[in-house]
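Working notes for the structure below.
Removed: one protein chain of the complex. Kept in place: all other protein chains.
Let's look at chain A:
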């Protein structure tokens, strides 16, 4: 894959280092063979004394040390290169995730995104730590050996040249023949490996139906099937290694026969040369074979890289901000619209929400209520039309000053990892005093609960900490708003599942907060709707009408219809 390679070549120093060290490795291999052969030759045939070979022994020792050091440095460089790429890719992904406002609209896909960030990035590792260094080494070392052998004994070199292409050729043939088969098997494998997890997750259901004992055999059976399917794939891999070994032993055999005959029958070659060639030949074929196994590991990274690329190529729609300070705004939507991909669209919304009013957004589920709230919140920019604040485009104002004016209370407020106090303080300006926090908690009706906890306001909550119920989370979100004293509150009213106490507190609090702020509510309660100064009635992403409850009841038949269906006709 091109991008994978591009990221490798971006690390120029490392690549250069790999090339240089590969050349040196080749030289070390040749040197090692040279010293080894010389020592044996001197001792065995030339009758040299031990003292005479000492320099060669020293040379051999040095070459061996250098060769291992190079192997280490090569491996280390691969690992570092992989780390650099992983680090950068994670940063790029994070950048993408945090700058992409559409994120807020597609909650459901977070599992896939986490897996890209974790697994896919990790799977790219072997491409850099194994494949790239091996490719470089294999393109250099055999050539060096070949050059030396050609120089020493041209016929052996020629045999090497002729036999070498069979190894990649064989890889290609095997690859073509088995690709379809192994892909089919891989699908099966994925299914099998999920089965065990499936059974464990369904254990409760199995036990309730008294079926748990029977599953034992099923697990065994599917594990054995898994084994057989895996073995089919592995057998292919093993056979291809077997064939490669045959090719290389055969080639080495031919070389041995050739030098042997010359040495014994024709006596046209020196022992040292013959031995030298024989020692180098296995190194030559070994290096070629290793490329094959590296290739397999490298291929595994391709799929992972594709997932990462898909994620990085997703379009970004950053929200534009200016520098002016926003103050107590009136909000106006002028023909505003928003669309996410080819999916859901919000169209032609025209509305004026003066300061300190209460606006309600009403409509069936799927009519675009939450999207409209996000649009007003400044989480998205409108794709068409404009949002005016105090008569000027919202994009004139600075992001900070805008969000400083704003509170958003969703159906499922998010609690940060931290203490309760920190979670409330996140709403306010920096450095809110404990007393202010406690006051806000009191107004939100949650102070008595907090005080009943062992660590009070310092109790950790959020991901790792103590769980709060839905109603309690709502009240923490309210406390944030009380502390922040925003001029605009966006509120996604809960549908069901709250306790009466939270219901009451929510109602009181919203009344209280609305005295000093514009409140825009995605409304689910008749009470809220009746109180609203203006109702925005949405249907299928379009604003059907705007007005008060009684106005809409009178003039908009769809609204009247919806209300009467929901209330079983009991609305006056």
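We adopt the following convention: a residue touches a chain if its C-beta (ideal position, glycine included) is under 8 Å from a C-beta of that chain, and two chains touch if they have at least 3 such contacts; residues count from 1.
In this section, contacts and distances are computed from a predicted model.
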Matching the hidden chain's UniProt record against "Thiol reductant ABC exporter subunit CydC", "PaaI family thioesterase", "Branched-chain amino acid transport protein (AzlD)" or "ABC transporter ATP-binding protein" returns "Thiol reductant ABC exporter subunit CydC"
Answer key for A:120, A:149 or A:377 versus the chain not shown reads A:377
Hidden-chain contact residue, picked from the options A:13, A:49, A:268 or A:315: A:49
Looking beyond the chains shown, say which of A:174, A:212, A:312 or A:352 touches the absent one. A:212
